[in-house]
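A single protein chain has been removed from this complex, and every other one stays in its place.
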Amino acid sequence: MGPNLLANYGEAVSAILFCIGFTNLLLQNNLIKKIIGLNIMDSAIYLFLAEKGYIAGRLAPIVVDSVTSVDTYINPIPSGLVLTGIVVSVSVSALMLSLTIRLYTRYHTLNLDEISMQLKKEGR
Amino acid sequence: MNFICNFPFFSILLSLFSGTVCSVLPQRAAKIVNRVVILTIGLLSAILLVYLLSTGEPFIYWMGHFPAPWGNEIRAGVLEAGMALFFCIIMYLSMAGGAHKLPGEVVESKHNLYYILVNLLLSSLLALVYTNDMFTAYVFVEINTISACGLIMIRQVGRTIEAAVRYMIMSLLGSGLLLFGLCIMYDLTGHLLMSNIKESVSLLIATGEYQIPLIVSVALMCIGLCIKSALFPFHAWLPDAYGYSTVSSAAILSSLVSKGYIFLLIKIIYRVIGFDIFNNTRIIDMLFVFGLMGMIFGSLSAIKENDIRRMIAFSSVAQIGYIYMGFGMGTQAGMVASVFHILSHAATKSLLFIAAIGLTDVSGGSRKFIDLTGAAYRSKWAGVAFTVGSLSMVGVPLFSGFISKLLFAQAAVQVEGKMLASLIVLGISTVLNAIYFMKTVIRIYTSTDESSYTSITFKDRKSYALVLLCFIVLNVILGVNSQPIVNMIEQGLAMFD
Amino acid sequence: MTAFQIILMGFLIICAISVSFSKNLLNSILIYMSFSLIMSILWVCLESPDLAITEAAVGAGITSVLFFVTLKKIHAIEGSESEKKEAKENE
Partner (left out) sequence: MSKKRSQEEYQKTFSFRFFRWFNGEKDPYLGEVEMHPQEEYQLDPQAALRYEKEHDAILDKVYDLERNKTMQLFHKLYHATSILFCLFLIALLLVTISYLPATGTIDRPVNNEVAKRYIENGLEETGAVNIVAGMILDYRAFDTLGESHVLFVATVTVLILLRLNKTQKSDAEINDRRFEPKNDTILQLVATFLVPIIIIFGIYIILNGHLGPGGGFSGGAVIGAGLVLYLNAFGFAKTERFFTEKTYKWVCFFSLSFYCLAKSYSFYTGANQLHSVIPKGTPGAILSSGLILPLNIAVGLVVACTIYAFYAMFRKGGF
């Protein structure tokens, strides 16, 4: 174990959340819960990134009173990356939800295993 | 700066922009725009390739007004330009080869959307090839994933939608791991541009700081890209996705989409971590083992399969195993073999998918082997093309597959610990390949006494035959004239450093 | 401030786990909504107001609305089945 686990408690939480989301995406039978798991996983990564940009005692990266000293503001890069990432995760979850609707109208179930059983039964 | 240096940027923006334009055009115009754009980008890449070969120097192109650690960049070398050219050729041929099947497979009103997806897929592939920035790579990986998913489920039968869901789940797991690895890497180095990360990484290695996080981040990125490119244990979505989507989609997906991710992995290995540092980690052993397993189990599943397109799809799993085996050898020769196999597999697999559709068309649309008996007599060009593809996959001289197997064998001999394993598995896999491909070829050339096919016209389409001919020529060029291409790959890999 | 953040993070983990184990889909989506909301408060604490606004508008707003429409479409909200029956009887 390294020295910084307690100092990095935010990252530790984000790692745990990531794994919870990952497990949900991998294990849940229900598609909707899989999608929630996906969203949790993404949020966890964004939390990780935001923690990386944070510097104790500094302000948000919006210039106040035209003070442009590097000692005043936190690191703006992670925020920018997360903004891009959030858009990506919204688009992906919209796509997954529409796939869910299509699957449900065809097979009347949200369980992927049951769907593949039905497909095998159809015998194609 | 020479005007030709603008070409990579032009090709990415052109394909992005044409995607937007296709959304408002009528259907026929969208088709023409799509074709013209692919051809134009191919032409631009060819000119760029010639220019780069003459100068012998890669160049960096600023995306914006700011230099290296601040702005965003793209970078072009011989390998990148060559890959872009090759991707355009394969994409054009795949689109042309499946064009006559499109009206039957996709609802009339959704053709526009199909062309949008193809254009955006091309742009994302080009961006993955050219980019010099890790986060840009992540964004375009997502575009690639979503548009590939669209290509799978645009033919809306139950199987494709189920396959699309499985594909999305696997890919999203992959992107999550990739992004996490990326974030850890950013935390360690403070940069997002590949060249700057590499400097910082070599500094970190020299000082011995942060060794464990570094290895973990590299491993996470590798696993993410492996999952996305359907390496053996993660291939569950692949057979349905390739087997039931439209013809062009299957050809494009199998030959280009997974190759885009693999090319990104190559870039990460060379330009982010550094080849030597990567080879000193345990990760290459993992890639090696999974590659070997994929080669055998993919072929075994293909033998069991009773459906021609699913068989070809399973064969893809085996071929991706070959590529990762080359990575796992950890030598320059193995890498060259892998890159050559990317080209050869892309050319062959799209040929096989497009030929298979010709065979199934003349067999009443059935894809079961029993119905394919004698199909090659009914559709000559498809039969010949399928045979060429099969021979190339098995590794018969004169075709591209032979060269890549030869390169793999040569590379394996140079590696001490892994020589025996890779040679044995290469042999077994070749035999297994021969079993299922030759079985199919013999089946399609067996004449039948049945007479149930009178309702089908036996005429070959001219454009379809032309596409198949182009593919055959491409395969033979890769197989006969391989030395310049191998030299080019070596030159391109050397430019990566 | 640190204690506040730690409490919020504890809530995050509780939300994430209870999403996985809740039987009712509507409940899990509501819990996910609160997860997003807590996340956006956390981002205010981490001095990233841009992210907080975006997450509040998107995670707690748009994504949840899309989830609800999906649930309605697949008749997973309780009561919609019985409503459907009533509607059929009325016809």
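Think of it as A, B and C in the order they're written, each chain with its own count starting at 1.
Quick note on the criterion: a contact is a pair of C-beta atoms (placed from the backbone, for glycine too) under 8 Å apart; a residue touches a chain by one contact, two chains touch by 3 or more.
As the structure is a computational prediction, the values presented were derived from the model and not from experiment.
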Open item on the list: By the document's own contact criterion, which visible chains does the hidden chain reach in the full complex?
Closed with: A, B, C
Task: Interface with the undisplayed chain - residues on subunit A - done: 1-5, 7-8, 10-12, 15-16, 18-19, 22-23, 26-27, 51-56, 60-63, 66, 68-70, 72-73, 75-81, 83-84, 86-88, 90-92, 94-95, 97-99, 101-102, 113-114, 117, 120-121, 123
Task: Where the unshown chain meets subunit B, residue by residue - done: 1, 5-6, 9, 13, 16-17, 19-21, 23-24, 61-66, 69-72, 74, 107, 109-110, 113, 116-117, 120, 123, 127, 133, 135-136, 139-140, 142-143, 146-147, 149-150, 153-154, 156, 161, 180, 184, 186-191, 200, 210, 212-213, 216-217, 377, 380, 447, 449, 451-452, 454-455, 458
Open item on the list: Even though one chain is hidden, which residues of subunit C still touch it in the full complex?
Closed with: 48-50, 52-54, 57-58, 61-62, 65-66, 69-70, 72-73, 84, 87
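Methods note: only the chains that are shown with their structure count from here on.
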Open item on the list: Which category does the touching pattern between chains fall into here: line, ring, star, complete, or other?
Closed with: line
Open item on the list: Measuring centre to centre with CA averages, how many angstrom lie between subunit B and subunit C?
Closed with: 38
Open item on the list: Residues touching two or more other chains, restricted to subunit A: which are they?
Closed with: 21, 78, 100
Open item on the list: If a residue has to touch 2 or more other chains to count, which residues of subunit C qualify?
Closed with: none
Open item on the list: Help me check something: in the complex, which residues belonging to subunit C touch subunit A?
Closed with: 5-6, 9, 12-13, 16-17, 19-20, 25, 28-29, 32, 35-36, 39, 42-43, 46-51, 54-55, 58-59, 62-63, 66-67, 70-71, 73-74, 76
TODO: Would you tell me which residues of subunit A are touching subunit C in their complex?
DONE: 9-10, 13, 16-17, 20-21, 23-24, 28, 30, 32-33, 35-37, 39-40, 43, 46-47, 50-51, 53-54, 58-62, 74, 78-79, 82-83, 86, 90, 93-94, 97, 100-101, 104, 110
TODO: Spell out the part of subunit A that touches subunit B in their complex, as residue ranges.
DONE: 2, 18, 21-22, 25-26, 31, 34, 38, 41-42, 45, 48-49, 52, 77-78, 81, 84-85, 88, 91-92, 95-96, 99-100, 102-103, 106-107, 112, 115-116, 119, 122, 124
